[in-house]
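Complex shown without one protein chain; remaining protein chains in place.
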């Protein structure tokens, strides 16, 4: 299970910095519930997945990739979620949630496609609502980021949560 | 609500690295309750604010900027807080709190003032006390950092918490 | 208690980037319970310590460096822990824990030894198990990292937790 | 005789007490049933340890050794396919020191070996072997291998793919428990040849609400759809206002189970946002009518919801199946699955796999507007003045009809509290008599 | 008759029980009143559902539709300015299914629409409209719009800007409840022409302490100032030791309300660390004397604290107003405001806006030393041997005086437990008789 330890092989420092800035900016958009700006960071062909995290014995293998997921969306699906977020009648979003997306552990690796990069990151997500509610989740992300004409775009994201049963009623944000 | 996505426009990598180092060092000083070193990072004209985070309907707008705040301090005020922290008779600070300031999502942007920079960051703060107490808060920060003769100085900070009601009895640190 | 504020004195940007990549990669190995890869990051003479965090009055000084610790291991000891982690009969590791090691605040400083560097970092660690268990710890780390022929190696780590009484039954990972 | 432990007080034996909390004629409910811990503790004994509780879908445990773990009330249970094909269900707690025996959500096992001392149990819960068995050789060890298996759920039975169990050996058979409600269940379970299957695994979330609030919602609350879900509906189907067609919709209940439904045929399906699925439902309507009759063919996919007492809910057309697991008086664990007809083509199943949870699951576009209501309702009950005010369940109490085809108590139009009141009447009936695990010696003398 | 739910046990009806917990002659208190959940549950019924509870400051709700949300005990309440200028206060819980109706801390609303089914309530809590009202048309729906409004707080009244409410329709009027304590309240509320206003919003924090510990602290505990706050005082006013002037300080209590105070005129003001504010108080002293008399003009800004039973506290001069909201036997939510005289110039108000919370708010330099004491005191009560030891409240029991001007029970010098004992005597008196929401059928027969 060992892995070569060449840091950032073949990735320029400029690109790395761009990716870091890209993910931090994304987090800020999400914290401000600025979903239009967030959508502009996504590739047309994005696949956005927040996996379920069942407890399974090692002998049974991990969860299947195409298992039921908290979210498994393309761009049109994400737009629908955002349409609801922005709807004045989304009662459960008013008063607004107090979001904080903490992003760290950003690693960038080359892929077979010279314009696409594998990006790892980890996160803590905090959400406050009403008076006493303050919910924390943590997990990992595996992204594919594409470097195109108009800058970086998110092509794929797979989110792994440490929570099996969500310890809050929902995930009313993107991770 | 969209925003241009040029990363770090006009900010040199050196400056960015300096700012990151500056904020990490600041966090380490706070973790070690080394408040004298922390004070040395502040500009004379600093305004340090930890906002309240009330739950308000969208139609009522956000909280007013000059609302009552957990802290809304100038340098003299911060010195007073520190004077208490360092007083042997500050019973509630002995045994010392076990601090951890996690800082991430650091973004640096230019401002109209060529010597001052807008810096965004996000944080998780953990505080342990006594035997069983371990309190976690998360939030965002918006700083103005000035690049002067003697290096970087914090000119302004505005802290946003995800907690409306603080879920702990106080904030006995700086965020 | 003040400290000179020269950022990264004498540390090249390349080295800093290498160290950051090294610690992020380490975290990813730990998240994936890829302990063989993790072991390959350690120096032969590593000393790995997770300190106890007792509550002590200031007048009594801090905890002694050689106090009893949650872990105080050399390489052979770490190998033993890993041997258990990887044993099919380690019932308490099956189903596997859902790990997340959040690493931030990485600072690199020179030491008297030109090949060794003092590295500071802070962390949040989340561990999910079974259905409802999701445990969060935070703390600081002080590492010595050696730059040798075959790249960076961890020579020493001292972990400080904010928790005095562990609020979970154990630490079934490395921090 | 004296009281001991957090067992039931003697009052719980008196039918009158719980009936006073639920006034089905007057259309009002005492809020304490959503808050008080003692009432909750009684529910575990008198509802969840007595009713037929949903355990699994047969498709989750197709092969010998396949298992899932679940809960009946707060009792952890293993459900698994035995060698001969029968389904075993037994407590997930070792008879030796009580340790949880199976730690996974699902999987395949030859046997269940307890982590603590290694006692090994078979797929029927039977004790297979213990380490160092010679230490139990003497008869004074009172070691009777035949009695030391994992305690079996008293009765286990299936209805068209849904596996249920009850801890009460004297409970009526499942068919009697479901009664005529199978008429409505079949719209979900038997619309197409070959029955149903669950697609993929399970999504779970902990909600800070009493379990009865979501259960009553699914049993009959069409009323909330228009208001609660207008943003979600707008997002999914670009239609803000839902119009009730009271002439062509109904509520019906049987033995505390309830369903409300229209006859539009596609309103629930449409909410998934995939015209292909709507088209599939339309295409299959005639075939369904041949199986279930014209009326139920129109129910299939229509705007509707249903709950099997106490806590198994589903939405036809949306194809979500879920349970509300009680985890304290103010906490409920939601578990959701995607259920599909086996006969559906793979493309439709693949769409459902993502589309159903996108609409209905903890983070579903529509469901996200539900949870907060149930949590905030529960939380409000913390107030003593608030708890004094009874809730209003009076809608449409005049709409009772006789219908030539629809069985059970039937009401014209989706807008009524009739099913909810039937749910609470069933609740009060059960709560007013002791459950199977109440011990005389734990009660105060009257 | 039988016991049911987490209602009061029968014993609560017996006056003797609670009186035994509080010995005001012997100067001792039983620690269980800070720990036991059953006592806490009784407090919600017998204290918080019966006393006049602070709801809001009128300046927070100046315009029609302005509202704030708060709590009376654990009951959530909406307080709002009605069209005609009257103040409405009613339960923040829908009469339909109990959902919380208003989710914001404050704001302006034309009406409150419940998120679940859309029932709409007016600024007086009245039910304005419900969706699909025709479904309630039949009289069997028992739908009486006039009775389905949000339950009004039984009585609402104001005293010089402070709005109070009580759930008890039989509670004496507010003026009688406050009684002669208004003499002391006026130092805060009526020192200058035009009354008071709240500056900005509210700071809140959850403390792991029983609510009575901070309340008794503000009612009379000058004793802790010298020791607890020496580091804070040193930081704010470079003065470590606070010296009590027993000849020119007093404690006084009325109906369980209490205040201790000096006559120095500026010690409380000074702690804010702004000479400008001290100067302002000095300058205005004569004018205040003209309004309130010489004695109270000297109290204005002096070292002092006060509590209106049960849980509204303030510090004159520091200009902090706060409530201690009970959230369980070991948990209290502190809410703090800055209160200022409207007549104060803007510069002084602007200073107070930041200076008051800098000294007194959850993270205030002085207040940071209080919270830990209350939390650790509460936590210590977990021990059964610890709970057996009564606490000592004997200080200065001999200092009772008659004073020509000061009303109520008056004591010479700030150092006494007299006010605290009066607080607990009031507590015991209330706890020894049933509150308005106790139902006969929830009690054990004696």
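Some points to look at:
Note that the chains take the letters A, B, C, D and E in the order they are written out, and that residue 1 is the start of every chain.
By definition in this document, a residue touches a chain if its C-beta (ideal position, glycine included) is under 8 Å from a C-beta of that chain, and two chains touch if they have at least 3 such contacts.
A quick note: this is a predicted structure, and the numbers were derived from the prediction, not measured.
In the entire assembly, the chain absent from the figure touches the shown chains B, C, D, E.
Looking at B:74, B:95 or B:151, the residue that reaches the missing chain in the full complex is B:95. Touching the missing chain, out of D:98, D:275 or D:345, is residue D:98. On the side of chain C, touch with the chain left out of the figure occurs at residues 50, 52, 54-57, 59-60, 63-64, 66-73, 77, 80-81, 83-84, 87-92, 164-172.
One chain is missing from the display, and on chain D it is touched by residues 2-6, 44-45, 48-49, 71-76, 91-100, 103, 115-118, 131-132, 135-136, 138-143, 148, 151, 167, 435, 437, 441. Considering the complete assembly, chain E touches the hidden chain via residues 9-12, 14, 17, 20, 26-28, 31-32, 34, 36-39, 213, 223-224, 226-228, 244, 246, 369, 372-373, 376-389, 391-392, 394-399, 413, 415-416, 446.
Here is the rule we go by: only the chains that are shown with their structure count from here on.
The chains in contact with chain B as well as with chain C are A. Set against one another, A-B and A-D show the most C-beta pairs in contact at A-D.
Per-chain CA centroids place chain A at a distance of 45 Å from chain E.
For chain C, residues touching at least two other chains, in rising order: 13, 94-95, 102, 104, 124, 130-132, 136.
Residue positions 103-105, 204, 206, 228, 369, 372 of chain D each touch two or more of the other chains.
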